[in-house]
Every structure is written in structure tokens, then in C-alpha cells.
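I have placed the structure first, in the form of C-alpha cells, so that the comments after it can refer back to it.
All protein chains but one are shown at their positions in the complex.
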Amino acid sequence: MKMNNFKMQSKNLHLHYGENHVLKGINLGVRPNEITALIGPSGCGKSTFLKTLNRMNDLIDNVKIEGEVYFDDINIYDSKVDVYLLRKRVGMVFQKPNPFPMSIYDNICYGPKLHGVVKSKFDEIVEKSLKGAALWEETKDRLKKSALSLSGGQQQRLCIARALAINPEVLLMDEPTSALDPISTIKIEDLMSDLRKKYTVVIVTHNMQQAARISDRTAFFLMGDMVEFDETEKIFSMPKDKKTEDYITGRFG
Amino acid sequence: MAVSLYSGKTSKDKIEKIFKYIFFLSAIVSTISIIVITLYMVLSGGPAILEVGFIEFIFGTVWEPTSANPRFGILPMILSSIVATFGSVIIGVPLGVFGGVFISQICPKKLKPIFRTAVELLAGIPSVVFGLVGMLVVVPVVADIFNLPVGSNLFSAIVILTVMILPTIIAITDTSLRSVSQSLQESSLGLGATSIQTIFKVLIPSAKSGIMSGVVLGVGRAVGETMAVIMVAGNVVNMPKFFDSVRLMTTGIVLEMSYAGDFHRSVLFGIGLILFIFILILNILLNIFLKRAGNHYE
Partner (left out) sequence: MNKKFRLFDFFLKSLIWISGIFIFTVLISIIFFVFYKGLPSISWNFLITAPSELDGTIGILPMIINTVYIIVITLVISTPIGIFSAIYLNEYAGKNKLVKIIEFTTETLAGIPSIIYGLFGFAFFVVGLKLGYSILSGALTLTIMILPTIIRTVQEALKTVPNMYREGALGLGATKLHIIRTILVPSSIPGILTAIILSIGRIVGESAALIFTAGLGYSLPSGFFEHVKSTGATLTVQLYQYAIRGESLEIPFAIASILVIIVLIVNIATKVIAKSFNKER
């Protein structure tokens, strides 16, 4: 039984990077099957916060993390947690498309192979994942071609497909369209509203229109604090905080 | 709910740890090697040096290892090594720097890859091949030109060493010059300087640390070279004179190792130890230059 109706929840989360206090006590709950957008000016901590949700910050030297992050009812910073299993269930899509230098097919199978899925299921997984990322029609005849031969937008959808191939429950997206052209961006936004049906999505974006278009809830970050967190509609129509209003009306950032 | 977040952690972590350990052990192989090499050189050569007497060993001028009353002075070898190295550096460095300038700045674009390949080839040719060519070409030609009965001497050794250190100096000069920023060069040209003025007033000074490290590497190669020198230097223990046969520290070791008795052999290790210390000092110098070069380009 779940203690609450959050898929993931941070409690009083602090993060120090050396001398810098990057996250200053974040309390944020992500609801299942919703898209939660994190917005704010550069350096506000939104990307850092996103990476605490699958512990990608563990890689960096002299990072200190205090507080708790719950995935269902498990604190993922508990020493007994297997971080690799966590990342299987909390997938990630990065700012720059980063397909591996191998074939499209092998890119999708990388995760399943890693987590011990039997080979006979690969064909099915590849088709399902590519369909899930709206890339199947474009690539079904060239699955053995190098993934690097795809266009930027296709590469990013491949990365989404690659993340879907291991059946995550949560999908973290770190400015997934910032390196893409407008048409590719629209395709990925369309895709995201489909993804919501099966997955819980947390997306960091610089683009406020994007947050307004696709997300159910939006959190506004500023200098390591979460200033405001509410339904997207409310944030964009009647923000409670003056700083939020300034930001979304373009007065700074 | 699917898999728990706890399962599988310990076995995976164990394998990760074991491999990290294996990688670490491999990484310290080179460090351990240096320590063991140093230890062996000191243990094999140190006692002999002490027994001969450090001063007598370094400054003694008589080398009679097999006489009834053996003498072990290696000053002639040390000085010959120094003069041979110095001589090849004096000729090789300007020639090599000019060569590097030629390849990176002056030579027509189409010829560049050919020249670079040629330099790489030169760097790869084994010492014994240089020695062989030296024996058959340099030695007789030196005898001819300077009207000597035999051409196996210090001068021939310097010629061969010069050719051998050229590729190092050319290659490093070439790369250091290429890494000097284009804008620096353009601004100098824009001020009305000629390309030659730009090369000597702007490019070479900014690439100085890089070029210096090339020089130190060249010195290292010349000091350590053995087989090529044996074949052209005549190998008599003499104080260094250009047209006299000489024996260097390196060649002194090779020439007598095969028949040396126990103590004699330890003394040869003593020569090796002195050479080793010399090389270590050069390496530290090199490191300083490289560090400066690194800072410079940052």
C-alpha cells in the first residue's frame, strides 16, 4: 500500500556541490501518470533536482546530499538501494541526443540485454519501443544501420525508445528538445502526451510555452529554492508568488 | 509491484569492486616497476661505486678493469657522453626547429603530409640500422674529409646522434607551432609583420615550452643511445676529442658486459646507475617544461 498518492517525492532535499548550496530543502511530490514540468532560469537547480531522482548526481565528486527522495515508499538514498535497479525503473532522456555508436536495433536492446532479458524477446521489444517513441515507421527498414545516421530529432526519439525498452515507471527528461529544430520539437511534445498514459514524466524545460502546453503541474525553481508548485494552469494564469509572475511574464531569466 | 529496489546489489557491487581492484593493480604496475628498477640499479651498482670510491669512480681517468691492479675511473666516458650529447643537440636543435618550422609554416600544403610521414619513418628506424649506415657511410666519409686514418670517432658519433634526435625535435616543434592560436599569428601579420618575422617574433616564443620539452626529449634519446654509437665511435676509452675514438657510458656497458667478472660487472652496473640518475634528472626537467607548456596553452 502506498502511504500517499505520489510516485516520487522529495522531502527537505539539500544538495551541496563543494561550497555551493545548490538545492535548499526541496519538497516536491510527483503524481503518477502526470507530466510534471520544472522551470526556472539557468543555474536555478532544476536540472540538478531532476538528476537526484535517479541518483545521477552520485557520479560527481564532492557532492553532498541530505534529505530524502521516495520512490513509492522506498527512500532511494537508503544505503541498501541498488542504484542500477533504480535507474532501470526511473529512466532518463538527456539534453543532447546521445545514441550509442551502434545500430538502431542494438541501441534499443542495450538496456534489456543489460537487465537480463532473453534474446528471443528482443525483436518484440524493439518494435514496441520504437512504436512507443513514434519512430517505428521511419526506421523499421533500417534497424541494422548506425544510430548516428539518424537526424537529431530522430536520435532523440531513439533515446526515448531506448529508455522505454526497459519498462521504466518514471521518465526523466532533461531539456529533451533544446537541441532540436521546431518540427522535431513538436513531434516529441506530441509523443509526450501519449507517454503520460503509461508513464510518469518529469521534464526540465527552458521553454515556458512548452511547459504550459504539455504539463499537468509545474514547479518554478529559483536559486536553489522551489518558489511555487501547482497545477500548470494556475501557475501560468494566476501565480501566487511575485517572482513566479515576473519569470513567466518574461521580466527576467 | 515489479522487482524490489534492493535485490541484486551485493553480487553486482562485489564484481564491480573486484574489477576496480584489478584495474588499480594494473595501474600501479608501472609505479612498482620504477621502484624495482631503481632498487635493482642501486643495489647492483651502488656497492661497487662505494668500493671503488665515489670520487675515484666519477673523476678517475684510468679505466683498466681487467689488469692485475684494476682501475675504474669513468670520467672519460662521462665527458664523452656529455660532449656527444651536447654536440648533437647543438646541431640537431636548430636544424630540428627549422625543420619543424618548415613543415608547419613554410612548406607547400601538398608536401606537408609527405614530410610528416618521412619524419615519423625516421623516428621508427631501429638504432642498429642507423649504426650500420653510419659504419658504411659516415665513418669513411669523415675519414676522407678530415684526412684521418680511421673515421670511427666522436665526430661520427655526433653526426649519427644528430640524425637520430631530429625526428623528436621536428615533430614536437611542429605540433607546438600548430597549437599556437591562429589569431595570434593573424594579428601579427595584420600589424604588417612578414611571415618570417611572425614566425620568429611571435610563433616560436609562444611555442617555447613545447619546443624546450622536445629538446629535453632529444637530449634523453642522445644520452641513452647505445647500439648506433658502438658502431661508429671506435670505442677506445679516451678523453673526448672530435677526431679521436671514444667510449660513452652506454657503450662502455655493452662492450664489456659479456666477459666481465663479478666485480667488474658490478662496476658496469655502477655506470648504469650514474646514467639512470642522469636520466631521472632530465625527466624531472621535462616534466617541468611540459607543465609550463600545459599552463601556457590553457
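The letters A and B name the chains in turn, as written, and every chain counts its residues from 1.
In the analysis below, contacts are C-beta pairs under 8 Å (C-beta built on N, C-alpha and C of every residue); 3 or more make two chains touch, one makes a residue touch a chain.
Model, not experiment: these values are computed from the prediction.
Q: Using the touch definition up top, pick the residue from B:52, B:77, B:142 or B:163 that touches the left-out chain.
A: Only one listed residue reaches the unshown chain, and that is B:163.
Q: Touch as defined at the start, partner being the missing chain; which of B:75, B:148 or B:227 qualifies?
A: Answering carefully, the residue with contact to the hidden chain is B:227.
Q: Return the single residue from A:13, A:26, A:39 or A:85 that touches the missing chain.
A: A:85
Q: Can you work out which residue in A:56, A:104 or A:214 touches the chain that's missing from view?
A: Of these options, the touching residue for the absent chain is A:56.
Q: State which residues belonging to chain A touch the missing partner chain.
A: 54, 56, 59, 61, 84-88, 91-94, 96, 98-101, 110-111, 114-115, 159, 162-163, 166
Q: In the full complex, which residues of chain B touch the absent chain?
A: These residues touch the chain not displayed: 12, 15-16, 19-20, 22-31, 33-34, 36-37, 40-41, 44, 95, 98-99, 101-103, 106-107, 115, 117-122, 124-133, 135-137, 163, 166, 170, 194, 196-197, 200, 217, 220-221, 223-227, 230-231, 250, 253-254, 257-258, 268-269, 272, 275-276, 279-280, 282-283, 286-287.
Basically, only the chains that are shown with their structure count from here on.
Q: In whole angstrom, what separates the CA-based centres of chain A and chain B?
A: Averaging C-alpha atoms per chain gives centres 54 Å apart.
Q: If you look only at chain A, which of its residues touch chain B in the complex?
A: 71-72, 74, 76, 80-82, 84-86, 88-89, 167
Q: Taking the touch rule as given, give the residues of chain B at its contact with chain A in the complex, in rising order.
A: Per the stated touch rule, the residues are 1-9, 12.
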